[in-house]
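A single protein chain has been removed from this complex, and every other one stays in its place.
Order of writing sets the chain letters: A, B and C. Residues in each chain are counted from 1.
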Amino acid sequence: MPSGALLFQSVLLGLLLGGLYALLASGLTLYFGIMRVVMIAHSAFLILAAYLAWWLHDQAGIDPLLSMIGTVPLFFLAGVGLQRALLTRLRPATLTMMSVLLTFAIALLIEGLLGYAFSGTQRRINLGYGSASLEVLGARVAVVKLIAFGLAVVALTTLYLLMKKTRFGWALRATIQHRDAARLLGIDTDRVAGFGFGIGLATAAVGGTALSLDTTIYPSLHWHWIGPLMAIIVVGGLGSVPGAAIAALVLGMAQSLLQIPMGTTWAQTVFYVALFATLAFRPQGFFGGRLAQRF
Amino acid sequence: MLNASRALKAGAILLLAAGILAFPSLAPNPYILSVGVLVLNYAALSTSWNFVGGFTGYISLGHGALAGLGAYGTGLLVAKGGLPPFLALFAGATLVAALAVPIGFAALRVRGASFVIVSISLVLILLLIFQSWASVTGGSRGLVVPRPFDLSRPEHHRVFYYLFAGLLALALLVWWLIDRSRFGLGLKSIREDEDKAEALGTATYAYKLIVFVVSAFFTALTGGLYALWFGDLDPVFQFSILTGSYLVLMALLGGVRQLFGPVVGAIIVGTALEYFKGAYGDTPLHLVATGLLLALVVLFMPDGVLPAVADLFKRFDRTQSSSIREVTASELRDERLKKAEGAAR
Amino acid sequence: MTSTLATTDLRKAFGGVTALDGATVEFQHGKVNALIGPNGSGKTTFFNCVTGMIKPDSGTVTYDGRDITGKAPHTIARHGMGRTFQLCRTFPRMTALENVLAAVPVGGLLAGLRGAKRRSEIDRAISWLTRLGIEHLAGSEARDMSWGQQKLLELAGVLMSEPETVLLDEPAGGVNPALLDRIGLLVRELNAEGRTFVIVEHNMDLVMSISDHIVVFDRGRPIASGPPSVIRTDEKVLGAYLGV
Partner (left out) sequence: MIVTLGACSSSSGGDDANDKTDPITIGVSLPLTGDFSEPGKGVQQGYEAWAKIVNDSGGLLGRQVELKILDDQSNADRVVADYEQLIGKDEVDLVFGPFSTRLVVPSARVAEEYDMLFVEPAGAAKEVFEQGFKNLFYAAPAVANDHYNHLADKILAMPADQRPKTAAYAAMDDPFAQGTAYGLKEKLEAGGIKTLVDEVYPPNTTDFSGIAAKIADSKADVLVGGSQYQDGVNLIVALQQLGYQPKLAAFSTAPTNPEFASAIGNKTEGVLSPTGYSQDAQYPSNKEFVEKYTAQFGKAPEEDQANGYTTGQVVAAAVTAAGCAEQGECQKKLVDWLRANTVETVVGPLSWDETGKPKGAHMIQQWIGGDIKIVLPEDVKEAEFLYPKPAW
């Protein structure tokens, strides 16, 4: 029986991890909602952002947090470009399948180029505050993890406000719910879709920075992330941003707690077990809307 | 005219078969022969993949995992179960086919996207399981599969070359049989328009599930044969996401609706991969090349090389000029949608 | 007056939008039924609920007295209900002949492994293509055919499955007047041979000229039904169409 302190520590770690998952899964959900695209390259962009943060720190000593000034707009533009220049070229009839292959190809490209530029060696940013920690009710929380969690919370809140309070957010939600109807309302859905992709990738830039603070990165690391993220968006209900966020927190917590009795490797399987169970018994997901039914 | 093109086709097929069969005698050294075995392995895998991809249009990126399961199934049955190698091969493949039923049940219940997600997840979860469950699978220490025959290495390659060729022929035969059957027609109608197929009375879910299981069986069979040939299994390489993507690339490049599409794709991509890794092996550029090629095929040649070549022949063949081509339906539909859009603004 | 296809209190909402709001409808056996209504009145959603493409939130669908609510589309199709789609759907990369043959019901797994192109079935398929006047295109892929030809092909496919009831979703959409007449004629002919029709259509001329019984939809429920002569003068129908 694990001690209470260990349990509490794991709950805290799970919460911190879940926050990052939530941010990344919301980006993935956004793409799916907008275009029915499963964006395999999402986590490759995540790693790319982390590499950029590492590289800037390594070369110029810039704090990773500052790298976001560059990466977030850059990724936004890349997202718009990706949607407008590539995804719209695909035939609507085969869009779902072919877009998976296309984004898969992009993921391979990014992985290959990262490997070419920085080799397969694992990298890690050495921060002055890397091993510092705070004490919270007897448990210890690393400062870097707290910063990463804070970044995720800020980004998610911004996304929420953007979707709920702005005119663009309204157009985006309308496009997600019913593209044709949105068009009838006079929304330029192509433009909205492009911007939606940009925002999705911008979340990857934020997530990548958060990631680079506390973990090692290497080019093929993105496969390690895409699996859990895909599981999260299915469990949350494809296309539902709040669903993805809740599923992310729940599964992140489950992973962290299951590590105590099962060990790290087996604990990771919780994502896939949840994925299969969801598809077998409740294919529309647990928090999802109607989108999920047909996909 | 029809007879001429049919004769051409038959000639090409005979040439391909003769080339494949004669290869071992022509190979200058055992290394080239081993590359040949590898290419045939890819051809068989990619043809097995094409049972799902070609007929139903569902793209699986997880077939590498099914091959890995077949390899480990066979390997474990031989190494730990003490079964004779080729009995283990079929038993292993049958087990994988049985396992494909619940996997397909979850993956195919809903459309498109979930299937892809499940297929990728399959690779990732099996990698975790086979790494962690070391007491059974050997974990990262790997699993050594005993050699089925006591042969010198070049002879070993030669024997397995023909075994792979036989397996490929069997897979092609079954694919061809399904292609011309009513079951195959139903599958193809799912690929073309799943709603429409269902509205016409095709039990789409059952169709997809059956063909997925058939595909899993052949994939596992090929994986198992690979295990007997290669001898060393390691989860990292058996459950690699790259294997699946190579299969997709091969099938897509050759042409998924053609019987020999995946074979042609496997010969092209398999040889290129081997050459590329030999020539530029010190960089991860083969990932870049694979990614680029995949993107180009998806964007510009989703029907593959074989149809493109066939079109080229048709263009030379003046007598078969198209008389019926007016405005196609899809063009018309696009036009209508655009009009609706314009009206909405 | 025997009913064949009937619904009671069918409801369906997408997010916050109500598409079907308690639709109770009866169609008449052996007749040509039409379903009309302004844009967005829920006709297509109704069609999709009836044919199993969408599961209704509540309410029932019965066919020949059997409850078919929420059954899979292929099951419903096997009960004898065939349908066409709003924006004509064929299998683009299959030949016209294959398009029609795809509608032949497959007995079991083993039967499914028989060759797809059996003489007797090909003959039947060709005869349908001939009847619709497109037999010369039997070997062409659907994607190479014109819009009108594809509409006829889709119909041929549906007829090949020998349905008792045929549901047509906007058969006149995007069709030239000559072809329109042919479709109208064909519907009457097939009806005379004993098939029941349910047609969703905007073209009032066609609806008024071929149908025996008309149901008018507005805001997700029927507001009137009866023979063309009655519907033509119904106040509520005029109101719905003119937006009064």
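In the analysis below, a residue touches a chain if its C-beta (ideal position, glycine included) is under 8 Å from a C-beta of that chain, and two chains touch if they have at least 3 such contacts.
Owing to the predicted nature of the structure, the values given are computational and were not obtained by experimental measurement.
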item: Chains on display which the left-out chain touches in the complete complex; value: A, B
item: Hidden-chain contact residue, picked from the options B:L128, B:I241 or B:V288; value: B:L128
item: For chain A, the residues touching the chain missing from this view; value: 2-3, 5-6, 9-10, 13, 17, 115, 119-122, 124, 126, 130-133, 140, 142, 145, 214-217, 220-221, 224, 256, 259-260, 263-265, 267
item: Absent-chain interface as seen on chain B, which is shown; value: 28-32, 34-35, 38, 128, 131-132, 134, 139-142, 144, 152-154, 156, 230-232, 234, 236-237, 274, 277-278, 280-284
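As a working rule, only the chains that are shown with their structure count from here on.
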item: Labels of chains that are neighbours to chain A and to chain C; value: B
item: By mean Cα position, the chain sitting nearest the middle; value: B
item: Of all other chains, the one whose Cα centre sits farthest from chain C; value: A
item: Centre-of-Cα separation between chain C and chain A, whole angstrom; value: 44
item: Separation of chain B from chain C, taking each centre as the mean of its C-alpha atoms, in whole Å; value: 39
item: Cα-centroid distance, chain A relative to chain B, in whole angstrom; value: 31
item: Residue list for chain C, restricted to those that touch at least two other chains; value: 92
item: Interface residues, chain B side, partner chain A - complex; value: 57-59, 61, 102-103, 105-107, 109-114, 116-118, 120-121, 124-125, 128-129, 131-132, 241, 245, 248, 252, 283-292, 294-295, 298-299, 302, 340-341, 344-345
item: Interface residues, chain B side, partner chain C - complex; value: 177-178, 180-186, 188-189, 192-193, 195-205, 210, 257, 322, 324-330, 332-333, 336
item: Residues of chain C defined as touching chain B within the complex; value: 51, 53, 72-74, 77-78, 82-83, 85, 87-94, 98, 101-106, 109, 111-117, 137, 140, 142-147, 150, 157-158, 161, 174
